[in-house]
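Only a single protein chain was left out; the remaining protein chains are all shown in position.
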């Protein structure tokens, strides 16, 4: 049992605080013989990096990853892969004002009650800074999954503003500062978030992550279900309050006929699904269709608008947070969500291989 | 790692198939010295039991639990608690028609592709019958939590029909066959589900589970978060496709001020929250407020309406399922959801005690 | 984490007390498609069964195993395999005398101090009766390992009496009541143990277990070492106080040249070891040579000779145990040791397959 690890056969352990000297992680269980260098990880960190647009925190962190073990002559060796990112721009003084105060909606209070000690510098361990470790681990997980499996994410709602699904374009996602897949939504979101930031407020978001090219058979019938592990992985991201697979909560309003994913045969002998309400997972096990998951990110709790609160001496105070915070922390959660999905899938791919080495890599049935 | 266990210090392992001789479970890690007998478990099983109204499967199962170990002279001993429920009414012949066919939306296909062998009798391991084990384990978890912690559940939407929150009454929940908390919704749901059943169709549902009386401090900052474990536990229930905590997906549409749970002091020196958007969990750790989680259950996939599918020889066929199925599997998911929440909380209570024996049992701060 | 499970991908969980209604176990992670029935397990239980010679406990237990799940139409399905053995001959009254007294060298006292409650009927969970579960799990593990891997055990010392290694014959092992591999040692052991039993005393033993036909590569460099897992598995057997691999403690007295296992090439391109001081494991990983482990079993602590002790009220008393105990509990530890080795190897075989699917199945190098 570990409170700072996830995964089983592809196992990630994370350490570090927002304002300590560094943050880092270990990937244990990565198979040997995979080409891996810092250049494979850095582009994913760069996507998550703060300070890239006016819509994310202005903290300046190069987020340069350094591989410390598990790779020799450009190849993974099968031993644990340790990596580290040094913290550079730790302006702890920004936090003087909230040193003794609990921000509403923030982990300040619960940490204080649980541990009795508190690293007040930018949230310590609860800071979204830790998500850089997840992104680095996700880059390694992608190596395990191989090029045939593609994992992508997009922000599909920002505050009350959604997208038009008929305009969904993956290519658009990397063209705007919101990872928004709908080109017509972008200017509206831009305007909305600019106003929110100006008002000292923040917005929530919904992120969608999709894995394509997966074999069927990943997962297990009950507690080791693929969807249960995805739910835990996404819910473990800072500020996430909801997770759904495929049709998700909307599916609860459907009847059985509408929700059924009917099947026909492809000419090549593989099963063809006529829809994907299931989000690629049935009974905890992947079908071979795209795995589709969405998660809800609450609005950033560190805001400039004063809120009623208490301090650690039990006095009633007002709190407002001056630091350099994301007005919509959901934006930077897109690469984090992708990474978590990649890690879960890499773990399940190894598990599946262990128990079911003969299972088919496609949803293929004998043709009669 | 186990595909059929959950929890760490309060650890449940489950076994058994829908149409085998029995199903059973083991609770490992239950502290010694707790009063426990079959009479503590049976009432919870009776709530989940099939055949109790026309709105659930007509399979007749007494679901009599038998304790096999871990209890001596009416007290837990600290050793593993094994229990078993015999299957009685295994009419496997009902399943002859779907022996070789894959029900759309069901685990039939993915099991076949993963394992190469398939227990076609009523879904084998994927049957909702297994949830009886969770309910029994939940009854033991409640013993660990003690009387001061109350865990309750209700169905808050059936198909497209919701409830009116202002009429929410916990007492109503046990007065109708839907675990519905809104007395005025009951006749509408009754009519709707009767029509659905008649039409050979099925409906989805949304369930809400709530834990009151918890101490603050349960959980951990990152991967061992209380909400991540709740998400996995609820998503691991058959047919669940979404999980949310507190405001959940609705919270994504809020701004930071609206979502903040402001705080004042109670006269007794404990923190008073003015709202509970967070659903009792901040930064992965319980606040001491009620923990509130909701999960979405898809409509039962075994329906009488024919759907296009394939069989295991790759032929295109039509499938309709004649067995005795729940027209709304969400109904019986209410006690299951309660049980899963109880198990997760018992586990975290033991974990918290191990690492933080001095932590306060209430959200109490020194008064200045 | 579990206190009653072992293994990771081939995971065994055990439950039950000596004098409860039954004992049982679950094997989770067994691959699907293996032929398995009760007839595959029973012969191994029969070897361990009490009451078969005057040198083991006279408790009469048929030890009939019943498979409850995970097998369908004679094949494993990939779901958890549950099995149960009913207790028949629970003469608890034999234990009346020691109800409140602590047997020196027995777990009575430590259980009492740890749990505050105690199942005084024959040791409860600490009874060697639980080892039947290990033997049943071991029979399933052998199925995972396949016929090419042979696991055998022998008792190589009984009390102060050893064997002559030059007379070691595997065939002899099943011809005498001691699992002794040296035909000339048998009559001496027989005489010695008869005298010991008559004197109301007991004897210790050393058991050797050997696995042949293993591929190289099972294990891991550091904490997940094959030998570390074997050590834990064997040390977890009741009454075991020491474990060694290959040369073991004797190797500590050797110099580097003598302990080195020199290598040449076989004509078929595989590596030929000129000796096996390493016991088939180097750096935590199997070499492909036979894995050889030995474990020391202390003399049974339940003896007829009175010993000074205390009771649970703190009074100084004398204790002697009248029950039906093994004068040399090491005898029945032979099939248990084999089973534990089989379980560890099955677990590591699955782990190895997950991470290193391309690794060779023999110690084969390219020939230049």
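For clarity, chains are labelled A, B and C in written order, and residue numbers in each chain start from 1.
Everything that follows uses one rule, which is that a residue touches a chain if its C-beta (ideal position, glycine included) is under 8 Å from a C-beta of that chain, and two chains touch if they have at least 3 such contacts.
Values in this document were obtained by computation on a predicted structure and should not be read as measured data.
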For the chain that's not shown, point to the residue among C:148, C:194 or C:222 touching it.
C:222
From C:57, C:77 or C:309, the answer for touching the chain not displayed is C:309
Kindly state which of the options C:33, C:62, C:183 or C:284 is in contact with the chain not pictured.
C:284
The listed residue (C:296, C:336 or C:349) that touches the chain absent from the view is C:296
Contacts of chain C with the missing chain: which residues?
1-6, 8-9, 14, 102, 104-107, 109-111, 113-116, 125-126, 130, 157, 159-160, 196, 201-206, 216-217, 219-225, 227-236, 238, 240-249, 251-265, 269, 271, 274, 277-279, 281-288, 296-301, 303, 305, 307-310, 312-316, 330, 351-352, 356, 358-360, 363, 365-368
Positions on chain A where the hidden chain makes contact:
1-5, 8-9, 11, 13-17, 20-24, 26, 28-29, 32-33, 68-70, 72-73, 75-82, 84, 114-119, 124-125
Touching residues of chain B against the unshown chain: what are they?
1, 8-9, 29, 31-33, 78-79, 221, 350-351, 353-358
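Heads up, the rule we're going with is that only the chains that are shown with their structure count from here on.
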Of all chains shown, the one whose Cα mean is least distant from the combined Cα mean is B
Find the geometric centre of each of chain A and chain C from their Cα atoms only, then give the gap between the two centres in Å, rounded to an integer.
45
Counting only Cα atoms for the centres, state how far chain B is from chain C in Å.
39
Check each residue of chain B and list the ones that touch at least two other chains.
1-5, 8-9, 14, 114-116, 125
